[in-house]
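Only a single protein chain was left out; the remaining protein chains are all shown in position.
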Amino acid sequence: MKKVKVAVLGATGMIGQRFIQMLEGHPYFEMEGLYASERSDGKKLADVLKVRDHDYVPETLEMTMETMDISEVAKRARVAFVGLPSDLAGPTETQLAESGVAVFTNAGAHRMDPDVPILIPEINPGHLEMVKAQKSYGNGGFIVANANCSTTGAALPLAAIEKAFGLNEVYISTYQALSGAGYPGVPSLDAVGNVVPYIGGEEEKVETELAKILGNAGPDGFEYAKFGVFANCARVPVIDGHMEALVIKTGKKATVDAVVDALEKFAGPPQELGLPSAPEAPIVVRREQNRPQPALDSFAGGTGRSRGMSVSVGRVREKDGRIKLFLLSHNTLRGGSGGSVLNAELALRRKYL
Amino acid sequence: MKKVKVAVLGATGMIGQRFIQMLEGHPYFEMEGLYASERSDGKKLADVLKVRDHDYVPETLEMTMETMDISEVAKRARVAFVGLPSDLAGPTETQLAESGVAVFTNAGAHRMDPDVPILIPEINPGHLEMVKAQKSYGNGGFIVANANCSTTGAALPLAAIEKAFGLNEVYISTYQALSGAGYPGVPSLDAVGNVVPYIGGEEEKVETELAKILGNAGPDGFEYAKFGVFANCARVPVIDGHMEALVIKTGKKATVDAVVDALEKFAGPPQELGLPSAPEAPIVVRREQNRPQPALDSFAGGTGRSRGMSVSVGRVREKDGRIKLFLLSHNTLRGGSGGSVLNAELALRRKYL
Amino acid sequence: MKKVKVAVLGATGMIGQRFIQMLEGHPYFEMEGLYASERSDGKKLADVLKVRDHDYVPETLEMTMETMDISEVAKRARVAFVGLPSDLAGPTETQLAESGVAVFTNAGAHRMDPDVPILIPEINPGHLEMVKAQKSYGNGGFIVANANCSTTGAALPLAAIEKAFGLNEVYISTYQALSGAGYPGVPSLDAVGNVVPYIGGEEEKVETELAKILGNAGPDGFEYAKFGVFANCARVPVIDGHMEALVIKTGKKATVDAVVDALEKFAGPPQELGLPSAPEAPIVVRREQNRPQPALDSFAGGTGRSRGMSVSVGRVREKDGRIKLFLLSHNTLRGGSGGSVLNAELALRRKYL
Partner (left out) sequence: MKKVKVAVLGATGMIGQRFIQMLEGHPYFEMEGLYASERSDGKKLADVLKVRDHDYVPETLEMTMETMDISEVAKRARVAFVGLPSDLAGPTETQLAESGVAVFTNAGAHRMDPDVPILIPEINPGHLEMVKAQKSYGNGGFIVANANCSTTGAALPLAAIEKAFGLNEVYISTYQALSGAGYPGVPSLDAVGNVVPYIGGEEEKVETELAKILGNAGPDGFEYAKFGVFANCARVPVIDGHMEALVIKTGKKATVDAVVDALEKFAGPPQELGLPSAPEAPIVVRREQNRPQPALDSFAGGTGRSRGMSVSVGRVREKDGRIKLFLLSHNTLRGGSGGSVLNAELALRRKYL
């Protein structure tokens, strides 16, 4: 199989560099260019590294940054992975799609557009079909978004529970990692020994995106799922891995055992098709009393390409008809670049590329 | 006024040392003895210091630890402040009360006893009357508990909201400080850069104690408040100050402005009587977008004796008929030793001592 | 006594705000204006607070920032306390001095100028006389610098040891706090769970400033002290308080007891004159096995105005004719704003103001 040429936009940022990490030696995709602002033009990846846990292969470290240029990207790449700040991502993605590029983005700019799917392949693979409604772009161009990082972590277990029991209300509190704010991101004087109970726009994203992801997509557009979501979001001094505490009011009665069973059995096309970045189990349920923990479980999912692609769930409990649980997902892998790479893998296998 | 003699039990521990800090130069109380296990007998406070933020006065640092002995305590002190582990506290407190000592305890052993009040003077000062039901003790002996640390932080704002709007359901997630586990407490390998989503017994305490505190006390015992409480408790790498994220379903409709108003106006006997450890405002509402924060607000309450005695509330929001907010309280001051000292101050002024 | 009017330059920064903290209610000085860049014009101190440990008095929090204007400062203030970045501080300080303002600066721009003293009042009070060599300024204008933060911490114990035993060589490794980099300063992704072995220009400052501070000042300018200094500087995840590990080769033989004695007896004009910000003991020697520690000892010096103005020394040991010790000083108090305030207090009492 001939590999599809891809570009990484925003390659000097945290998300851009996770894209590069996940695309190194990818069986479907070949990195054709790393794009960033003019300031970084000509710099090697080695000189602008931000991701803290990774050993990149030497050849990748030698790749150089180029100044972003829409027509250049369109000429050289069929796919663009976007890790730009939202304000810049909005118009850039539109132009790329108009130029015939398939855009897989981590930015939030187009997520709530009426014809853009927020795709999580195990949950709503059918939403991918909505790219056909993005007619104006033509030439094969379209935009597919992954969900916001803390939305993604919650979406997978909630989808499993919704399918088995229905959902009435979900209460979510987040314990979000520092890498979610990029680099330089959160000042250390705000982070060390502290919790900051505010992340701009985050609560709104969690509350609105879940309804779109778990809803239906059809000829008339998206039909949103109808359940209440109430989110409180905070930043904690952790490098990678968003923890979330949930209380869930299900539609029909759910026991702890039945919930665990539903979570562990949950799977979808990524597992059926054996997509390269798919973890064996999208949801891993921990039985220990004090798990999951960012220090131990952020990279759950497997080794290699699927590392950090599973959501870990623990402490599933029941009280007065509600299910309580903690979950953890890697915010820049499954909840960021990994999510979009998985989306692109599905799109390719389903012939959208 | 002649000062009342008091003993501190568990004086080598985190809570014991906060008792000592709050009792230094106290206008009502005089420390007659610091008691600990045999192992520390004869050691100076200076040699067993654990509290990280405090400048004790030199004379206090010279005080020596004595081996705990019930009859000795009873002979020398009218009041015992207890900072012992729960299993040891249970029988010790019973014996002390039987010996005619007024026990003000931070331990959980007797909190849910049918005749022991969990006292928070601004909320349920009348519960103090329940000590008269503790007849078997005689000789002026009785037991008054403060609430668990994370319960206390939530109880004050919830009491204000309950009074103004009633309460239906409360969803609580905690971000708890390391000092809550005492010393040596949490291993640093579990704490640095990590979140641990489990604190033994904590969720049950929050869920049961709130109903007792906000309930009624009368000749027939305690009548528990009837609202649902759902708690998820986690430990974060912060030294002092428990943060909590709440979603509240009130009885009648509450606007953000009305909630803020109710919180800011909330006060009780400690403020009316000008108790030495009472903060001017038991609840401080922050208007900034990103407050309260442990690093900035844990010691809210004033300077001197009332430092760390206020609960800070921030980010009061409304969504679909629920109130969302974050709160922060100092877990070993208002939520620990400070709570019991305030209880004893009220007891003295109301002639229970 | 009529208070001297003073201005704080760089009032939105970490050092500027420590100046404000130390000048609140000062017996000699009265804050006449807080100056910052145009961007902050009109903002209240409360809106730009960066210092993490302080409860400012309410009136101070209401003070507003003004855009810096040399002639305005010169008109309103006799003294300027400067907390500007070095590149901006250089020309600004020159212009202020030319306008007749007495400049007490924390910036490094003029420290190595041949007529500017790096003043530490307990060590080299006579260096203050060098301001008379700054003739070109006229009108009472002059510049006095405090030492770099990690230089200050080392200088006090080294001065005591130099006086008693002479100095041949000093080996210094620093463990520097995050607040030394200002705000936003060090990105949290570089700080949490990490050590960064590089602080731009820091090693050079330590190596050159010590020789000037411990040298002589006379009609022919400064004569530098002659001993070798070798510094390695690193940043650690601590909020406040620079730790330093020293190995010292003294001129004549020094025992541990004699060194401790020399350190504890060390004092100077600030103590003799009872300057408002002077700690009772400029150097506090700890006997515990594991002190000083930033978490426990950064604020050594006393309460109130002298808090954080002592250097703590611990673990004084001898090996093969060298003295080994650890020291700790508060980098933005004694090692920053506090140093300059103490300098100004000395200047006033010695009639330079």
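Note that the chains take the letters A, B and C in the order they are written out, and that residue 1 is the start of every chain.
Just so we're on the same page, a residue touches a chain if its C-beta (ideal position, glycine included) is under 8 Å from a C-beta of that chain, and two chains touch if they have at least 3 such contacts.
Note that the coordinates shown come from a computational prediction; the quantities given were computed from them, not determined experimentally.
Taking the full assembly into account, the omitted chain touches A, B, C. Summary of contacts with the chain left out: across B:Leu61, B:Leu88 or B:Val192, the touching residue is B:Val192.
Of the listed positions A:Leu156, A:Val192 or A:Ala262, the one in contact with the omitted chain in the full complex is A:Val192.
Note on the undisplayed chain: of the listed residues C:Tyr175, C:Phe222, C:Phe266 or C:Phe299, the one touching it is C:Tyr175. For subunit C, the residues touching the chain absent from view are 171, 173, 175, 190, 193-198, 207, 228, 230, 232, 234, 236-239, 243, 245-247, 289-295, 314-315, 319-320, 322, 324, 326.
Mapped onto subunit B, contacts with the missing chain fall at residues 50, 52, 178-179, 183-193, 237-239. Hidden from this view is one chain, which touches subunit A at 52, 55, 192-193, 239, 295-296, 299, 303.
Keep this in mind: only the chains that are shown with their structure count from here on.
Distance from the centre of subunit C peaks at A, each centre being the average of the chain's Cα atoms. In terms of their C-alpha centroids, the spacing between subunit A and subunit C amounts to 48 Å. For this pair, subunit B with subunit C, the centres built from the Cα atoms lie 40 Å apart.
Under the contact definition stated at the top, the residues of subunit B that touch 2 or more other chains are 193, 239, 295.
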